[in-house]
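Of the protein chains in this complex, one is absent; all others appear in place.
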Amino acid sequence: MTSLLILIPLFSVMVLNLPSRTMMRRFAFWLSLILAASQVCLAAFFGTDLWNNANISGSFFQFNLAVDNLSRVMLFSIGIVVLAAILAGRELIKDENRQFNFTNLMLLILAGMNGVVTTVDVFSLYVFMEITAVASFVLISLQKDRDALEASFKYIIFSALASVMMLAAIALLLMVSGETGFPGISHALSNLPTSRLTLLAVSIFICGLFIKGGAMPFHGWLPDAYSAAPAPVSILLAGIVTKTLGIYTLIRIVGFVLSPNYALNNILLLVGTISIVAGALAALGQKDLKRMLSYSSISQVGYIIIGLGCGTPLGIFGAIFHLFNHSIFKSLLFTNSAAVESRTNTRNMEELGGLAERMPCTGTTSIIGFLSAAGIPPLSGFWSKIIIVVALWQAGFHAYSAIAVMAGAITLAYFLSMQRRVFFGKIKEELKSTKEANFNLLLPALLLAAITVGAGILFPFVHDTFITSFFK
Amino acid sequence: MDNVLLLFLIVPLIAGILALLIPKKVRGPVEVIVLSATGLNLLLAAVFFKSNLAYFCPWVPAIGLDFSLRFYHFSAFIILATAAFGFLIALYSTVSLSDKTYAKHFFAYFLITIGLVNGAVLSDNLLLLLFFWEGMLVTLFLMIAVGNKSAFKTAAKALIIVGITDLCLMVGIVLTGHLAGTRTISGINLPLDALGGLAFVFLMIGAISKAGSMPFHSWIPDAALDAPLPFMAFLPGALEKLVGIYLLSRISLDLFQLHPGSWVSTMLMIVGAVTIILAVMMALVQKDYKRLLSYHAISQVGYMVLGIGTAIPIGIIGGLFHMINNAMYKSCLFLTGGAVEKQAGTTDLEKLGGLGLKMPITFACFIVAAVSISGVPPFNGFFSKELIYDSALERNLIFYLVAVIGSFFTAASFLKLGHAAFLGKLRDEHRNVKEAPPLMLVPMIIIALGCIVFGIYNKLPIHALIQPILSPERLEGHQFAGWPANTALVVITIIVLAGAFLNHRFGVKKKGSGLKAVDHIHYAPVLHIIYDKAEKRFFDPYNIGLKIINIISEIAWRCDRAIDWVYDTLVVKVTYACTNQIRKAHTGNYATYLVWSLVGFLLIAVFLLQSGKM
Amino acid sequence: MTIDIIILIILTLAALWTVMTNTLLFAAIGLALTSAVLTIVMFRLNSPLAAVFELSVCAGLISVVFISVTTMTQPQSHQEVAQHNRDRLGRFKFLPLIIILVVLTLVILNLKPTPPLTIPEAGEDVRNIIWNQRPFDLIGQVLILLAGVFGVVILFKEKPKDE
Partner (left out) sequence: MNSEALQLFWSFGPFVILLSVIGIYCILVTYNLIRALIGVEILIKAVTLLIIVVGHVTGHTALAQALVITLIVIEVVVIAVAVGIVLGLHHHHDSLDIRKLRNLKG
């Protein structure tokens, strides 16, 4: 069953391209939409038993795939963000041919990310990460404008460095354990936790993942890539791609494969804290809406990393939950920025203002998004942040938890300043004729806002469904 | 039966959400919803007032968060008061906001706030309390933000100040939970050792900041000008005092063992005393009806904090009694301010005058509330202040003196306010001013009557509402109701009040119309030299006194601004300096970024390899 | 084994030349050379199949790609080239120094190349591993090739919009 997550998008791309492309153009959008939506539904409503059921896929492909609750959370987020990006793409990419290419690449990236979150083999993990990365390079430079190409080139260099680091780590792990599957590596490492080769492999590996996930100071490519990419692509990139490539893998490797390591936890805490504080401070000074959101993304990633750095099950749960929340509210905010940009043709916050009056729906969902990001109850972001803070406190990292709480103030500050400059205040004369965004941009915004609110209010349900499985 | 507690949350919250959902153009249903929801809330509070209820439902066991509510005499008292004020102010607002476009949002947030306050008061779990507390922060922000154009800035200021203190509260809660090993409020009783003291201070910051004590007050005067007026009567006037002082007394009575003479108690008293004196000094020089009231709203908190801070029964009883009294007369005063604003179109004292005859009922309510707040016998403020004086004197003479001086200036400023707004010459543009509509008058009258009843028949509130809060053994051998025991203090109070009145007369004579009436004698050819000398000799002390007061007011103003400056400038500047450095570091040159990454990698690798060698 | 060390040293020198050479054309040829030397190392390390791949794809295809992109980007003017060479020499002259430093560090850390005693025999069959144990990677290859095809279609075929 799990292999279908990868095979169906692959076959869809083939089917779409084999016959005449012109014929399949209209069909492509709906097909990708249905695929993403069905993935969301399946991930939300069916337990892991269904996914791991071998009878459905048959024995033709014996893949090293497995779905646990972490993968399920990721599959859900992937589905929902891809859904949002596809809808936004239909609205924002005018050229028909280009939109067809966009849809195809979305399917490929969907397959790639599904592979990343379901594989249990460290080399296959690398392969799927590369698929996702290559598709993202192409997607960023989809419009072929100067900034996008520049950002894409920077991303390629960093991504290549990260891939090389990962491969080196994979080779060293192969040296230590003799295999590339997660269980084998995990078993071998628990026997040799402090061998120098192991530690070298681990440090190379996590640095590669830091680059992919954009933690400070490994983040150089990230603000450029997020802000220069076409709007639908930034939704995807910020919402899920780098989170899957960098952060999910970090959680998977550190939380589930490596044996607990105090020094590693310290590194995670330190990098996480630097990301939180420096990211938030950098976001405060931005004029470009998307660039501000990119730095905010770095800051939020910091929370996930320190949650992971606690080393306790509660911390890891907090990290996973924040990963989920972050992908929801960050894609929501990027969707809103896409809506604003599509109507006003600018992302410079100095030139905007008072849009809440003209774009009430965008303004309201944006408030929900930023309140969730700033950790205000009862939205879902509050729960994950408080869990991370509590976990840090319980694990004895009192200073880090204090910093995490204090950084919340900066988060609130930059989001408030964003909200004020874009949506509140007096509307500018030249923006008087602005209209609310189209349905294709409102639908994902409303959907994501509903999830943020729902996950916050129904937190006990989320908790009961997922937390228990992580505490096993 | 115990599930009925959920109604206290569900009724206002659902009603609030309903009010939000109703389209903007339809007005009637919103008001029906508000009145029926607040009415139902009041009914519930009254019906269940005497009961002891508890509701428990595990919510997030992993972090010790349970949905546990406890309804007993103390929370019942606060809930009843909240419900009563909520209903009266809702009644008032249906009229006073009738022409405002933001009325719908205001009412929705109003209802949600009531629900959250009920939740915060009822919750018997520290984290649950925090949950509702943070929710109140949001509605506070939203309620200010719906006001006039500059309201957003004020709202953001409030959000930042209250947000920071809420963070302190969060730290305090985590620390307390850690120390006590449980997060159930009724199961905590900690000694005030070093860590306990720290936890207490953090919790205290959260509580007194909600109540509006210095130095966390500076958003309140700004909000007075920008926010909708019923907001002022409702939140800073009544509700925030109720919840803030409720939490303060919970932490000092139940959560921690606060003893008279401990450093925490002294600290609380100092905070109280400083708040009393600085805020009242500020109030004295204000030229706006609402702004003047808002500084009094801060100053009165000082009395409550001072009373509770003494940690002796009479002080605590006095503080709590003052809390409910203050909520009454302060909301009444704000409501009169709202009536004046609605009818005369301004609250600037320089543009007001002589409204007493045009709006007699409003004026009467104002007088009742003003004499209550000034502590004139036999109104309610007098009795609670006497209790606080008594306790302050028992601790230290200085605190007593500060409290009495505060009382002097309170009286002086209300004489000024009443004189400027309701007496004096009626301005031409106010010829056609009429008395406020009945629906606005009814809440004022009810509250003003309450002030009188709670004063004359003070046994009722003290015995029924306040004394059960303290444990019976602490009340042993004390008598709080009735005429104050210490007659000497009463005499001093009356002397002080008389002094305030004389002072006012004097000031009016010197500056006001009275002085102008004798101008022709003053400047008569022969007499003016004698008058000059007499004036110099005779009036100098007054001038010096005025100057000193001005200087103190100036200092108070500076302190106020300094606190403001720390919030507005210092924090912001430091932050922006960091921000600019970080922005400068991002030159766009990817080789720089790569170098960062590689340095990071080398550090991490060296660190990990080192750790392996050990 | 000594011969292995010599080949590896040649490999390093080839890489060094690739990086430090004057023109892009030589750099591309240097890269091909590096790949070719790497192929020899792979042959000697019992990895013939991968070696063939490396030779045909990296030494062949990638070099062709680099050479063609070098010719496609228009030639720089003489002055620019001269300036470029001066800049480059300034920036690259530290590389040999750094190489020597790294070698010294490695020697200090006692990580110097030592001749090994025995070479283990090859294990399983490559085809078995690829087809039966790791079919997942094959799917991955198909996916990434598709992504590459779209990339090439978008980046090479479509004209930029903004002109």
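A, B and C are the chain letters, set down in written order, and residue numbers restart from 1 in every chain.
Just so we're on the same page, contacts are C-beta pairs under 8 Å (C-beta built on N, C-alpha and C of every residue); 3 or more make two chains touch, one makes a residue touch a chain.
These numbers were taken from a predicted model, which means no experiment stands behind them.
Contacts of the undrawn chain with the visible chains, over the full complex, involve A, B, C.
Across A:71, A:103 or A:180, the single residue that touches the chain missing here is A:180. Against the chain not shown here, subunit B presents residues 583, 586-591, 594-595, 598. Residue-level contact of subunit A with the missing chain is found at 123, 127, 130, 133-134, 137-138, 141, 144, 146-147, 149-154, 156-157, 160-161, 163-164, 167-168, 170-172, 174-176, 178-180, 192, 197, 223-224, 227-228, 285-286, 291.
Seen from subunit C, the chain kept out of the figure touches residues 1, 5, 8-9, 11-12, 15-16, 18-19, 24, 27-28, 31, 34-35, 38, 41-42, 45-47, 49-50, 53-54, 57-58, 61-62, 65-66, 69-70, 72-74, 76, 84, 87-88, 91-92, 94-95, 98-99, 102-103, 106, 111-126, 128-130, 133-134, 137, 140-141, 144-145, 147-148, 151-152, 154-156, 160.
Convention: only the chains that are shown with their structure count from here on.
Averaging C-alpha coordinates per chain places the centre of subunit A 44 Å away from that of subunit B. In subunit C, no residue touches two or more other chains. On the subunit B side of its complex with subunit A, the touching residues are 59-60, 62-63, 131, 134-135, 137-138, 149, 152, 156, 159-160, 163-164, 167, 170-171, 174, 178, 575-576, 578-580, 582-583, 586, 588, 590, 592-594, 596-597, 599-601, 604-605, 607-613.
Within the complex formed with subunit C, the residues of subunit A that make contact are 6-7, 10, 13, 61-65, 95, 97-98, 101, 104-105, 108-109, 111-112, 115, 119, 121, 123-124, 127-128, 130-131, 134-135, 137-138, 141-145. Taken in their complex, subunit C has these residues touching subunit A: 132, 134-137, 139-144, 146-148, 150-151, 153-155, 158, 160-162.
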